[in-house]
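All protein chains but one are shown at their positions in the complex.
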Amino acid sequence: MSTLPLEIRSLNVAYHRKMVLWDADLSIRPGRSTAIVGPNGAGKSTLLKAALGLIPAASGEVLFYGEPLKKVRSRVAYVPQRESVDWDFPVSARDVVAMGLYKKIGWCLPVRARHRRMADEALADVGLADFAGRQISQLSGGQQQRVFLARALAQKADLHLMDEPFASVDAATEQAILTLIERLKLEGGTVVCVHHDLDTVAEYFDDVILLNMRVVAQGPASEVLTPENLRKTYGARLTLLDEAVVDLSRPGAPRES
Amino acid sequence: MESFWRVLLLQDHNTRVVLAGACLFGAAAGLAGTFLLLRKRSLLGDTLGHATLPGITLAFLLAETFGVSSRSFLWLASGAALSGVAGMGAVLLIRKTSHLKDDAALAIVLSVFFGAGIAMLSAIQQLPGGQAAGLERLIYGNPASMTSSDAWFVLVASLLVAGVCGFLFKEFTLLCFDESYAQTAGWPVRPLDVLLMGLVVLVTIVGLQTVGILLVVALLVIPPAAARFWSDDLRVMALFAAGVGALSSMVGVVVSALLPGLPTGALIVLSAALFFGVSLLLGKKRGIIIRHLLEREAARRLVREHVLRAIFECAEEGRSVVSLEQVLAKRPWKKNEVVSEIAQLTDDGLLTTDPSALSFQLNGRGDSEARRLVRNHRLWEIYLLNHADVAPARVDRDADLIEHVLDQRLVDELEDLLDEKARERLVPGNPEKNLP
Partner (left out) sequence: MIWTELDTWIVLTGALTAMACAVPGVFLLLNKQSMLGDAISHAVLPGLAIGFLVSGSRDSFPMLLGAVLAGLFTAVVSGVIERRGRVETGASLGVVFCSLFALGLILIRIAADHVDLDPGCVLYGALELAVIDSAAVPRIVWQSTAILLLNLTLVAVFFKELQLAAFDPRFARASGIPSGGIHHGLTVITALTTVVAFESVGSILVIAMLIVPGASAMLLSRSVAGVLFWSLVVALASALAGHLLAISVAPAWLGWLTGRQDLGSLNSAGMMAASAGLIFFTLLAASHFARSISGHGRTSVL
C-alpha cells in the first residue's frame, strides 16, 4: 500500500466547459517541501481545491497516504488563500486558531480554556503571541497569513497544503513561514505550497511541480527548473530577463546582491 | 394610560402571555439572525416568510379533510413550515441547476410562492363566515390573539433554536467564517447549512403570530445588524442580538397597549429600527459617531507627536529653549493648531513655557517622551528606506514602540543601521543613545 502523502492520477477539472486541469498526474514525496508553480490561471489553486474535494472534478483519483481524503482528514491541514474569508468577522486571532482544534473537540462540545491555551501556543510558534486577543481585521496581511498557519499547526497534521502562503507578505512573515516549513519537515511532516514567485522557489522549496493545465515536470528544484521546462510551462510569457533571474536562483548559481 | 401601566406591570394574564411570546420570538430571531448575517444571507428570512403563505392557506383549506380545526395554530404552522422548507428547496434548486445568482433565486421564490398563496387566500376570502380574517392576522401579526398554548409552543420552539445555536455555536461559527476550511476538516457543510435554514424556518413559524410573515425578516436582520456595532466578539454579538430582539418586542407590545389601533408587529419592528439607529451612531466598536470621535482623537495625538518631535529636533540643532517660530518652520502646519497644542502640553506638564508663550523648553517628562517618539520615527524611516517592498503593510506609527510591531531582531538591525548612518552624518542619530 502506498504511503505517499499525496498521489494524484489523471485529474481532470473543467469550469463552465473550459478545461482547467488536464490529466494531472503527480506524487508528493514525504518529509519534503514542494512548490506548485505555473503562470496565472494555470490551475494551481484548482489543483489543490480539487484534490481536497472543494470543487468537483470531472475524473481522476486522489489518494492521501494511500486512502481517500475522508479516511485520513485528521492528517491533512489546509491553509486557504487569505482572500477566501471576510476578515471583518467578529473573532479574534485565538478564536481562528482554535478552529483548527474543533474536530478534536468534537460535535456540540464547547471550546475550553485548555484549547485556547493550545491556540496561544500555536500563535507563539508563528510569532504572534501578543496578538492572540486581537480581532482579525486589526491584523496586517502578513499577520493574518500567520494566523491561518497557526490554525494549521494546531491541527498537528502530517500533510500541509497551503495556497499561496507567501503572497503579499512582509519580510517577517516570510521568515516565519520558512521557519515553520523547516520545522514541520524536521518533525516528519510534508508541505505542499502553491507558489507564485519563480524568483524564490528554488531557495524555499525542495521539490517543484511545474503546472500549466498539465503537469509539465516534477522533481527536485535543481533538476526541474531548466530553461526548457520553464519555456514549456510559461510559454511566451517568460521573457529573457525572467530566465536569467531563474537561472541565478538555482542553488549553486552565483548570487547577485 | 391605565392600560399602559397594566401592561408594564404585567397585571394581565393575557399580557404576560403576549409579552413572553413576543420576547422569546425576538430573542430567537436575533440569535438565528446573527448567523444569517455572518453567512451573508440576511434576506433569506424575507423569502422564507413569504414562502410560508401557500402552506398556510393550503393547510387551512385541507383542515376539514384531515379532521383538524382550521383555526388550529399548530396545524397552520405545520403547513407554513412545509411550505417554507419547499421554498428553501426551490432556492437551492435554482442555485444548483442554473447560472442565476443567489439574489435572483431568493426573489423568484419569494414572489412566486407568495403569489400562489395570495391566490389561494382569495379563495378562502370567498368562503362564508369571515374565516380569512384569522389568516390575514398571520400575515400582519396579531400577538394579542396569542393563547397560553400558543405561548407554550413559542417557548419550546425558542428554546430549541437557542439550544441548537448554543450547542452548535462553534460549528456554525466555522461554517460562517471559512466554509472551505470547514469542508476539508471534514465538517458536513451542506447539512449544517440546511440545519441553519431549518432554524430560520422555525423562527419564522414562531414569528407568525407576533409580527406576521411579512415582518419576520425584520427581526432576523435588524437586531444582529445593531449588535455588530457593539462588539467584535461573536459570542457577545449573538447575546446582544438576542437581547435587542427581545427588547424590541417588549417595547413594541407595550407601545401597542398605548396605541391599540396600530399593528403591534410594525411597532416591534420600528423599535428594533430605533435600536439600530442608535447602534449605528453610537455603537462602542463600530458606531459612526464613535469612529468619528476616535479619528479626531487620533488626529490630535498625531499633532501632539509632531509638535513634540519638532521641539526636540529644534533643541537638537541649537539651544534647548525653542521658539514658536522655529517650530512653525519645521513643517507646513496651522499656527493655531500648534499654539493650542503647546498650551496643552504645558498644562500637561511636559513643557515649560515662558509667559509670553513664544518660547518653551522640554522638561524631564517631556524630554523622555520626545526621545521615545523621535527614536521610533527615525527607526521607521530607516525601515521604510531599506525594506521598501514590504514596509507599507507593516508600518504602524500608532504603536507605542516599534518593537510592538516588528521583531526585536529586526529592530536591533534597524538600530545598528541608524547608528551607522548617524556616524556618517547622513541622518540624526538615535536620541536614546545620545542622552546627555
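Letters A and B mark the chains as written, and numbering starts fresh at 1 in each.
The rule we apply is simple: a residue touches a chain if its C-beta (ideal position, glycine included) is under 8 Å from a C-beta of that chain, and two chains touch if they have at least 3 such contacts.
Computed from a predicted structure; not experimentally measured.
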Touch with the omitted chain, as defined above, among B:E2, B:D103 or B:E424: B:D103
Those residues of chain B which, in the complete complex, touch the missing chain: 37, 40-43, 45-46, 50, 61-62, 64-65, 90, 93-94, 97-101, 103-104, 106-108, 110-123, 126-127, 136, 140, 214-215, 217-218, 221-222, 224-225, 228-229, 261-263, 265-267, 269-270, 273, 276, 280, 286, 288
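FYI, only the chains that are shown with their structure count from here on.
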Chain centre separation (chain A, chain B; CA means) in Å: 33
Interface residues, chain B side, partner chain A - complex: 38, 167-171, 173-174, 176-178, 180-181, 183-187, 228, 231-234, 237, 387, 390-391, 393-394, 396, 404, 406-407, 410
Chain A residues touching chain B - in the complex, by the definition given at the top: 49, 52-54, 69-70, 73-74, 76, 78, 80, 84-86, 89-92, 95-96, 99-100, 102-103, 105, 107-108, 110-111, 127, 130, 135, 140-142, 151, 155, 168-172, 174
